[in-house]
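Note that one protein chain is taken out, while the other chains of the complex remain in position.
Moving on, here comes chain A:
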Amino acid sequence: MSESAIQLRGLTKTFDAVEAVRGIDLDVGEGELFGFLGPNGAGKSTTINILCTLTKATSGSAVVAGHDVSVERAAVRGRIGLVFQEPTLDTYLTAEQNLHFHGELYGVPRARLRERMDDVLTMVGLSERRKDLVQTFSGGMRRRLEIARGLLHFPKVLFLDEPTIGLDPQTRAAIWDYVGKLRQTEDITIFVTTHYMEEAEYCDRIAIIDGGEIVAIDTPEALKGTIGADRVQIHTNDDDAAIAQLGDRLGVDAAVHEGMVTFAVPQGAQFVPRLFAALNVEINTVTITRPSLDDVFMAYTGRTIRDAEESGGSQHPFRLMAGKR
């Protein structure tokens, strides 16, 4: 029962002089929906690529669906389903033709292929559009078709790399709906990366990776429990003074995140009167939030995921204008 679908031991990967992954140990149990969170450049993609046999690890071992990724590549590839961040459909083929192509290359027995195609198309709600060219599909439909295709060959582990990136909130919710449903019909382990924190809530367990290492791993509830504090964000007309006064007068460590002075205190609501009494800068707004995965992320990495996106994406053209104070 407690068998691992994914087992990593001391996994490292070095590109030239850069250590992208620095010793990851990880066990993902069979049937688990496992979330992998981290800013760009944290080693997330490198780790996923190693698990999918697309990149070779520098050292350490990785066993996926019972096979070693470095020596049994074909065996691993046949037992995993992949949904990449970038689309990989042939838009000049119909939905059905895309699935058929996949079924043949993954060796699904012909006698079962037709029936299986029906099943996965129904699962993602695309049965009616099966004969249509993929170029007529919306972004959400294409994503669903890719998930259906990833499931076609009865994989033991399904990798979803940012499955909802670039989709509108409604479609994102629908995708997670389908993911939830397929867990009931398929005997499968799902390994998903996302940078939408609210989506990480759907996972049984999540790991936060930063600087090539796993800095936290647990259920979303347990991780939020470790924070034990509310997040308070205030808008002031003098942030620097506010931060200084918070430190001097109230002993609170604050910093600017997302354009607001941000800090954590055990009882946010009770803290507000003291805040107004102690600070002599003008406070325009106060926001108090119960701990969320965003806070967990911030507690372990020192950044919110949006901060991380901004500084991590080195090619971001607006980086210098992004109002860092």
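Operating definition for what follows: a residue touches a chain if its C-beta (ideal position, glycine included) is under 8 Å from a C-beta of that chain, and two chains touch if they have at least 3 such contacts; residues count from 1.
By definition in this document, contacts and distances are computed from a predicted model.
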item: Choices "Aspartyl/glutamyl-tRNA(Asn/Gln) amidotransferase subunit B", "Ferredoxin", "Inner-membrane translocator" or "Transport permease protein" - which one is the UniProt name of the chain not shown; value: "Transport permease protein"
item: From A:84, A:178, A:196 or A:271, residue that would touch the chain that is not displayed; value: A:84
item: Residue of A:16, A:128 or A:187 touching the missing chain in the full complex; value: A:187
item: Contact with the hidden chain (one of A:6, A:52 or A:296); value: A:52
item: Sole residue of A:102, A:129, A:195 or A:257 that reaches the chain not shown, by the stated touch rule; value: A:102
item: Chain A, residues in touch with the chain not shown (by the definition above); value: 52, 54, 74-75, 77-78, 82, 84, 86-93, 97, 100-102, 104-109, 111-112, 133, 153-154, 187
